[in-house]
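For this view, one protein chain was removed and the others were kept in their places.
By written order: A, B, C and D. Residues from 1 in each chain.
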Amino acid sequence: MEEKIISKENLLKLCSDLLKNNVDIVTPGEKGYIKIKNESEISLNSKSKHTKASFKEYVFPKSEPIIYYKKNQSDVEIIEPKVEEKTTVIFGAKPCDVRSISILSKIFNWDYKDEFFNVRSRNTVLIGMMCEYADEFCFCTSVNLSPTSSDGSDVFLVPHDENTFGVKIVTEKGADLLKPYENYLSAGNSEKTKAIEASVKQPEKVFDAEKVRQWISGNFENDYWNSIGKMCLGCAQCAFVCPVCHCFDIVDEDYNYYEGRRMKNWDGCQFDMFTKHASGHNPRDDQSKRYRQRISHKFKYYPDKFEEILCTGCGRCSRGCPVTIDIKGIVTEINELAIK
Amino acid sequence: MENKNQDPKIVAFVCNWCTYTGADLAGTSRLKYQPNVRMIKLPCTGRIDPVFIIKAFEKGADGVLVSGCHPGDCHYNAGNYHARRRWIMFHKLLDYLGIDESRLHFSWVSASEGKKFVDVVNAFTNKVKAKGPFKKYENINKEFVING
Amino acid sequence: MQIGYYPGCSQEGTAKEYDKSLREILKILNVDLTEIDDWSCCGATSAHVTSHKLSLALSARNLALAEKQGMKEIFAPCAACYNRLASSKTELQNHQEQKYEIETIIEEKINNIPEIYNIVNFFQKVGKEKITEKKKTDLKNLKAACYYGCLLVRPNGINTDDSEQPDSMEEIVKATGAQTVDWNFKLECCGAAHSIARTDIVVDLSKKILDDAQKHGANVMIVACPMCHSNLDMRQKNIKSKFSDYKVIPVLYLSELIGLALGLSKKELGIDTHFIEFDLPIKNNVQEEVSA
Amino acid sequence: MKIGVFICHCGENIGRTVDCARVSKAAGFFPNVVHSVDYKYMCSDPGQNIIKQAIKDLQLDGVVVGSCSPHMHEKTFRKAVADAGVNPFLCEIANLREHVSWVHDDMDVATDKAIDLVRFAVEKVKRNAPLKTIQVPVTKRTLVIGGGISGIQAALDVANAGYEVVLVEKEPSIGGHMSQLSETFPTLDCSQCILTPRMVEVYQHPKIKLLTYSEVEKVEGFIGNFKVTIRKKARKVDDTKCTGCGDCMQKCPIKKKALSEFDENLTTRSAIYVPFPQAVPNIPVIDTEVCTYFKNGKCSMCKKVCGRDAIFFEQEDQMLTEEIGAIIVATGYKLYTIDKKPKNSEIKGYGEYGYGKYKDVIDGLQFERIASASGPTSGEFKRPSDGKEPKKIVFIQCVGSRDESKGFSYCSKICCMYTAKHAMLYKHKVHDGEAYVFYMDIRSGGKMYDEFVRRAIEEDGVKYIRGRVSRIYEENGKYIVKGEDTLAGVPVEIDADMVVLATAMIAQPEASKLAQTIGIPYDKYGYFVEVHPKLRPVESSSGGIFLAGACHSPRDIPDSVAMASAAAAKAMVLFGSDMLEREPTIALVNENLCAGCFYCKKVCAYNAIEVKQIFDRQGNFVKEVAYVNSGLCQGCGTCNATCPSKSIELIGYTDEQIYAEIAALM
Partner (left out) sequence: MDDIKTVAKELLTSGKVNAVIGYIRYGNDKRTKPFIAQKPEDVDKFVINNFILNNLAVYLTRKEVSKLGKVAVIAKGCDAKAITALIQENQIKKEDIHVIGINCNGVTKDFDIDFNSENIAGKCLNCDVRTPKLCDSLVGALADIPSGEDLKLKMIRGVEAKNAEERWDYFEDEFNKCIKCYACRQACPLCYCEQCIVDKSIPRWIESSATKRGNFSWNLIRAFHLAGRCIGCNECERACPMDIPLSLLNRKMAMIAKDEFNYDAGTDMNAPTLVGSYDLKDNEDFIE
């Protein structure tokens, strides 16, 4: 892995050039990940708190048309939408967020290849940045990630000081992005980078994901689920802000008398409607079952199938939960139950 | 083309007993009025849900006209009183959200007021015409129109 | 408490003592009056018999000034001024077209017209319990006939009190400790502006009012209007000379009565400037000034 | 679904401005439309046959007719469709005549609009459900509420036709205001003399169940099938034993404490009493408010003297339920009490007239009692304060009527007449007396009415002054009435001995409560409202509930009697068949989705929404949901619009149908 150094000044110039070259830059801002218009909006703060929502929507939009249709007397004409091939740079994302794309890729390329996702992710370059923020809801280390992990990034930044950044070029895609701007980079100092990385405070590892997985396997009917279900309000903000939750719903919407579209919209497993059958029967008819599904999907079903935990430990779902249901606390408790 | 002179598009939600019959009377009296209004007949103004109005705008209406029996004349005793209370809240909400008040018109037209019906329709059509197409709503409607 | 003040012309002329007594008692009751800057004549009767528009414009100008000066409430002690301001307010609020026209004439915008108080409403606002609280003089031997005159509660609808059978002034008077009498001519005309030109009419009309009050046991008249006061007070001498058996009766402004209750002297209240000299059957807890 | 579209030219009426061929061609391309034609006269027999034939040939299961207003021929086409074997409610009308061809000139534009309207109808009919008209059985019994002259007339008419009647009167006796009157205009015949026989007839009628001293507590059900709960208030007298001998009243030690309601407070009565000697039934009641026994248990004189042991102190209110098919409301009026501001009203009253303060300022009903031979003065004119004969009486009309600022804006209709009558009766007895009437204008429309007023003025010398009275005050035992004679343009002052105020007739104070109990509309004054002011003047908008007399609006005796007979006739029309047919346009609740907020119940003007409890299979209570009583629902759909989750739907105008119509807007 090649390593370089870039000054803040040059970093801004780099961004400015990218913008000029019609590249979209997305960066964590006050109100979530935002598409910037000007390089000065770029986020270079490794100590910042997580944005409320992840950047998921730039590869997997909250709503997108997947089919357009036109009706005539007896026939329906189908028109397939095209996703624009346009480079998007996600700049300054935390390692936990960066990891989400590779986790999501598995589900979106499992049996059906989701072109909507693939076109976007193919055109997305991830510039991650080391994270120096850790609060009580962070637990990336427990899901086998770390604040200094460049895993998943195409380029990874490590701030050396206020005005200099170590630049790890992780992938080809990263190298390609930076190639035209080589003159902004100078020779790297991997020693310093390592030292800085070593000094970063890591969140404590609080559970063993494998133990948790095994416990879930045998405890589908455990009373533990009821204690959470009782408190959960069944909103799905947890799923919607989650970097790796990927469920969606498909609905048809008419545009006018003859035309309409089929929309793919984010959905959340905490909704009562999520599993409601047309017959009116609902296999997950109370909140405990729905919450069990949430935890099981993240820590058992997905790992079973894809050998990936469907969680990056970012803590967003818990930070924003209106009733402070803390996934870290819950999985830790499960871990304890598993030990007993 | 087919759509000559059909702009602006106006949807009217009217009650069966007063305004619809008032419009019938305008017809029997051979009073002429502008042709833009498309009327949807309901039993009573009490049946008019604000979502109808929103949906009409979503479907491209430039103006919505709501009309029923005068207070005290309701065929169903009090449907229009309940409707009126909802409208008070609703039209103030729309105004606050920036929907131009002149695109939504409420009126009482009784079965005997054929002339008033004509006046209301003409005045409202002119008002909406002057405002032009409802661009703001068109914009939010146009997100994700066919791009394939 | 701070309230805008529209004194009107008589408070600075014929009814100085009304103004004086008000200012004295308001000191005790902790109410600040802020005079409307640059106020002009309300137009009184002369304006509205001349031109309706003129009468509206004159009042509207004063209301607009008050609004511009940040006043939410204004107090007009003179019943005529009150009547003009309050009637205009109602008319301006209910007739948009009229309002636009008047706004053009007076070159001011009118948005939120202040609340307008007459003297009775004003003391209702101040709170009659405040008067009772600070009462120093025992007025229980006073039997007051409350005279509203023709303007204070009319026209019907602009005032909260009944325009035919009012009783709001009685409430205030009772708060001072005085008694009130039930009588017939609370709203009867005193002759008003005919005072000078047709004194004979005023003498007859005023006598009827004063007689009825006394017949029902009153030993003091309470008024709320400078015009009423001048007729009932000043013309008693004329009545006396025309009807020799007529018995005079003191005529006090409501503010003066309250002043007495609060322990102020006749001089402080300007009662010494009245035409009718009299002693009132009251006991003062504070020492009455020797000169009074 | 296979839909047929049929466009009518209506001769030239539609065809002149709408290109019917183009409309039918365009409609042919609408999804689900399999057949589209136009024809000169669709409503004619050949026209209808075209529809019927198409239905048969093409197995159509939905029909849209583009023709005149549905108010005109909807029934015709529905019947045609039904004849061809398709449910009649699967037929929709696009109004191409009244709403298009007659009101627009430009053919292109009109045709475009016509196409749109047809599209709306097609979209709607696709979502129509096959419906059946609702059949309801009829209970052939009538409830009459109120035992005044209107109630009596209605009850007798229905009963004489052979149907059972339950007559409920809240006072101890029937008779109402008419029993209080002295003589009636314009004939001056004795009111009681003509009324009493009818009261007795009611009492003795085998088909009439008379419940006096009773009130309607609750009305459930719907036209033809009401269930009415009646509270029979405790008289404290056993009506099966009492013979009406009156011994109890004679011996009752309380004679002076209670004011006589019948005599309008001019006299007193005992604690156990019948309101007046001719009362029906002639059974006393105990006024527990004043009776010493009920206050401190001390006296029981009436019980001691009663030879039949009919006094029953422990008696309690009884609840009766009656099965009823039609209701006639005849609750009458009240006189406006002008001395004080009525509660919960913006009415300011006429304090300046001194009613309540001066004993000799009285209202019209008090004057009736004074003038009545059975009244407190046995018909001699004596004023209440000192019993002296008044030599000068001032009558003031329109006190509270036609006066928006102080009273009610309506005209009380009867005052002109009864004031003339009062003045006349007075002049007939006190020949040297003077009678003055202040009036706004004389409204004496009616057979022999104006002649009557003219007689008062011209023959009896009553002095009419056109103007209003500003104030009345007492001076030396006289009442100084100050007013204006607007014809002469001068102020007038009259020193009267007595003043009679013709105060407004107002709705019963409890009228709005009763209206809510039985579910009929009332206006801002509290008067009950008819369905149509011209063509259905005695029907309330609730099916099976009819109105009679002054509970509807101020009216005199002949008008009340006529209206009562009309209401009785309406009830009998209802009883003419065994089953009732109703439109199936009613609301329906989706019980799965209903959250039980009952906003639908709050907005329902017909009490058609009931609370239903839902239990699971084990019998555990799950939730409360709304339930629509199909007999009561009139199909306005207010519930549907109010329901936040759309869990109640109006059949025939469902959300889906309306959405489809909106969506069909191009």
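What we mean here is this: a residue touches a chain if its C-beta (ideal position, glycine included) is under 8 Å from a C-beta of that chain, and two chains touch if they have at least 3 such contacts.
In this text the structure is predicted, and so the values were computed from the model without any measurement.
Partner chains of the missing chain, restricted to those shown and counted over the full complex, are A, B, D. Here one chain is not drawn; of A:A195, A:V251 or A:I339, the residue touching it is A:V251. Contact with the chain not shown here comes from a single listed residue; of A:I5, A:L18, A:I36 or A:A53, that residue is A:A53.
Contact with the omitted chain, checked across A:V59, A:C140 or A:A236, is made by A:A236.
Although one chain is not drawn, the whole complex shows that of A:D24, A:E115, A:D151 or A:D286 it is A:D286 that touches it.
Within the whole complex, the absent chain has one touching residue among D:S44, D:Q59 or D:S645, and that is D:S645. The chain not displayed touches chain D at residues 524, 592-599, 602-603, 624, 642, 644-647, 655-656, 659-660. Residues 50-51, 54-55, 58, 71-72, 78, 81-82, 84-101, 105-108, 120, 136, 139-141, 143-144 are the ones on chain B that touch the missing chain.
Against the chain not shown here, chain A presents residues 31-32, 52-53, 57, 62-63, 136-137, 229-231, 233-237, 239-241, 249, 251, 253, 263, 265-266, 268, 271, 273, 286-288, 320, 322-326.
Just so we're on the same page, only the chains that are shown with their structure count from here on.
The centroid of the Cα atoms in chain A and the matching centroid in chain C are 77 Å apart. In chain B, the residues that reach two or more other chains under the touch definition are 59-60.
Within chain D, the positions touching two or more other chains are listed as 663, 665-666.
Looking at the complex, you find that chain D touches chain C at residues 348-352, 405-406, 470-471, 473-475.
Against chain B, in their complex, chain A makes its touches with residues 63-65, 68, 79-82, 255-256, 259, 261, 263. Residues 71-74, 254, 256-257, 280 of chain A touch chain D in their complex.
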